[in-house]
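Only one protein chain is missing from this complex, and each of the others stays in its spot.
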Amino acid sequence: MSRLSVSLPGLNMKNPILPASGCFGFGKEYAKWYDLSVLGGVTIKAATLEGRFGNPTPRVAETESGMLNAIGLQNPGVRNIIENELPALEKYNIPILANIAGSTEEEYIEVTRQISASPLVSAVELNISCPNVKEGGIHFGTDYKSAADLTRKVKDVSKKPVYVKLSPNVSNIVEMAQAVEEAGADGLSMINTLVGMKLDWRTGNPILANKTGGLSGPAIKPVAIRMIYEVSQKVSLPIIGMGGVSTAEDVLEMMSAGASAVAVGTANFVNPYVCPEIIEKLPELLDEIGMENISEMTGRSTKQWKTPLSSR
Amino acid sequence: MSRLSVSLPGLNMKNPILPASGCFGFGKEYAKWYDLSVLGGVTIKAATLEGRFGNPTPRVAETESGMLNAIGLQNPGVRNIIENELPALEKYNIPILANIAGSTEEEYIEVTRQISASPLVSAVELNISCPNVKEGGIHFGTDYKSAADLTRKVKDVSKKPVYVKLSPNVSNIVEMAQAVEEAGADGLSMINTLVGMKLDWRTGNPILANKTGGLSGPAIKPVAIRMIYEVSQKVSLPIIGMGGVSTAEDVLEMMSAGASAVAVGTANFVNPYVCPEIIEKLPELLDEIGMENISEMTGRSTKQWKTPLSSR
Amino acid sequence: MRKHLLKVTSNREIARNIYEMKLTGPGVGSMTTPGQFLHVSVGNQSSKLLRRPLSICDVDHDQEEVTLLYRAQGEGTKQLSQKQARELVDVLGPLGNGFDMDAIAVNKRALLIGGGIGVPPLYYLGKHLKKKGIEVTFILGYQSVEDSFYVEKFQAIGETIVTTVDGSLGIKGFVTDAMGACVEDEPVIYSVGPAVMLKAVEDRAGGLDGYLSLEERMGCGIGACFACVCPTETRKSGYVKICSDGPVFKMGEVVL
Partner (left out) sequence: MRKHLLKVTSNREIARNIYEMKLTGPGVGSMTTPGQFLHVSVGNQSSKLLRRPLSICDVDHDQEEVTLLYRAQGEGTKQLSQKQARELVDVLGPLGNGFDMDAIAVNKRALLIGGGIGVPPLYYLGKHLKKKGIEVTFILGYQSVEDSFYVEKFQAIGETIVTTVDGSLGIKGFVTDAMGACVEDEPVIYSVGPAVMLKAVEDRAGGLDGYLSLEERMGCGIGACFACVCPTETRKSGYVKICSDGPVFKMGEVVL
């Protein structure tokens, strides 16, 4: 147990940092840049039952302090992932969080059944919030009842703890979180991307072939912090926080808001070394504020309340 | 009729640019910087029935490419505004859009009754989307039925066209827009701020005394563009677009998405001259793309569809 | 009121994380009143949107040069500290109402009390008061000797008492711990610092005349956004805007 270690259902992490789903492929690309065993864990790209090609390109666009993506859940299909992608990750000996997507309840259930049975998978992350494919689960992600039903059914077949990944594109994130908690989720991942769009002002055409896409990056961090803050006070599930994290300071901010672990997405594109750099910096920051264990950061914001500004 | 002029219910504007509510006070401060008569119009700070002090400070925080505010609808009350603030704007001879807030239906109705009767007011903007006060109307803004009811009642008493200002913090912005359209709104203003939060990572405390605040600025522009794009295809009301606009290019992007006029908020704080600078730049940009009248920009994105990228 | 593009003539660290930035340009001509501030843009095309309010610390009208002293603390001021000579800095100002120097009688003494980065505006103020023939005493509070700056420059204007929290320079303690003897001859008090310090100064001053310069997070900086209000019992509206009604207020006027 080091001062950075955190423990969540199925995920015993030596530090709270893991790459976010879809921003790290299946790990092998970043493995060319650094030794993945330094990570607290890794979230792999969404798996669907059959392989999917995804949306036409362009699939990404840049926005102020953020980016839009409309990949469309491209992946080689769950069988392929289990057989060809997961084994390469085994040697790093870090928890693997398998992101699961589908168009129908049956698809989610079957993917979960298969992938949760892999001894290499530590937990599954139910992606009911992909905004980029019509049948990508976003309807499960914005309707409480469907989300709860799906969670229940997936829990029934899953051999590993189930994290439900919430969409921020909802009127009431707390009710959604409560619904999936009641349905038996073991944890929450939040947030997925905000639905956004960018047009070329010269032509009036959308930049993305899919027209709309998911907004990620520092631009959305305030929304993520707020949602984690609100949800963590109303549910007792551990939260894997994400959305715009790119520095060690962001990690501590997000944990203070209520996250138990933190996933880093878009920032990997800006700096492929961002995860190890954050991990290396964390102890320094803990020292600076006189905190021994990082796990104590979780939910600090709701445990105390002092007037700010006067701190200088 | 110049090439920049646009015409919306109650708002005959010589150009599509107006400052957004809450970012321009009642005009007199910016009048020290430039002649307000260059503007297409002006939106004044929210009016409530009685004067309000608003939230404790700090009320603003900075985020990546954005800011949070939790002003809390501070204003001197509708009587005061009519008597002391509006007359100073008369000499600029530009349309005045009066933003209206309240805690109860009765308050909205009474404020509308009073302010819409002022000959200086061209139209009213129903703020059912202020995230910063418990009783600031956000409950009207996230529930279709309350929004529609309120719109209907306000329309009944208003002597001027009514624009309903929508909250982006909803699962389905289109349904909300359709609900207020059916209820008789003359136009839409969108978007208000996204609810967000920032914590001091050192202490874990929120920066804002109100804890959460409204996120504005370039960070939210992709969300605004997407919502305007979606809504403009499903309702026939004119839209005053806003959210992160800070350049003339942004204005044309937002009009392409479906806006008929564009409000500029946060950018005024970055550059007090931003509105006149945008207005001056617009004809240049229209020339560059060979467009004669700016009103033709509205909704271009949905009228054509070419593959991008190949444009270089 | 205007926006100016001023040119950096120098920008150097003069104490731990404290930078002295000198800027030049025609706009400097209007910066005549101590206690006013500039609303400073920290970078172009940057993700830091909001301007930073920084007090005018000194003005050399012959050279058209204004001096700002700031602590590189958060992201914005750190970015500012990277500016090199000849780069341009976009500022609004001078903004706000400075210190009222007409109100002080020539036979009065002035006691200028500043804590941390509240110290800078006292320099320009002290120079002005001295020029008016007022005898000036400074009480300057720092964390420790490494954080102290401009002490000799203040000494050149008037008696200068330094306090440090850790006792590494001058009196150990807070500015208020040094006020005792200084208030005996009933000076007019001018104080700048965080709200807690101003409150303590006001309490210690026990009814003397004085002026306080307040701080608050700002949006527009010009009175339009209501970000920077402070409650008051002396005005009908019930509040003042620090950016445009202040940042300087008569002692007792605002509720700290």
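Note that the chains take the letters A, B and C in the order they are written out, and that residue 1 is the start of every chain.
Assume contacts are C-beta pairs under 8 Å (C-beta built on N, C-alpha and C of every residue); 3 or more make two chains touch, one makes a residue touch a chain.
These figures come from a predicted structure and were not determined experimentally.
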Left-out chain, listing which of the shown chains it touches: A, B, C
Residue of C:11, C:47 or C:176 touching the missing chain in the full complex: C:47
Among A:6, A:23 or A:111, the residue in touch with the chain that has been omitted: A:23
Interface with the undisplayed chain - residues on chain B: 64-65, 218, 309-310, 312
Touching residues on chain A - with respect to the absent chain: 22-25, 29-30, 32-33, 45, 51, 53-54, 57-62, 64-67, 69, 71, 74, 76, 207, 217-218, 266, 268-273
Touching residues on chain C - with respect to the absent chain: 43, 45-48, 75, 79
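Operating definition for what follows: only the chains that are shown with their structure count from here on.
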Category of the chain touch graph - line, ring, star, complete, other: complete
Separation of chain B from chain C, taking each centre as the mean of its C-alpha atoms, in whole Å: 36
Centroid spacing, where centroids are CA-atom means, of chain A and chain B in whole angstrom: 33
Set of chain A residues in contact with two or more other chains: 64-65, 218, 309
Multi-partner residues of chain C (at least 2 other chains): 47, 216-217
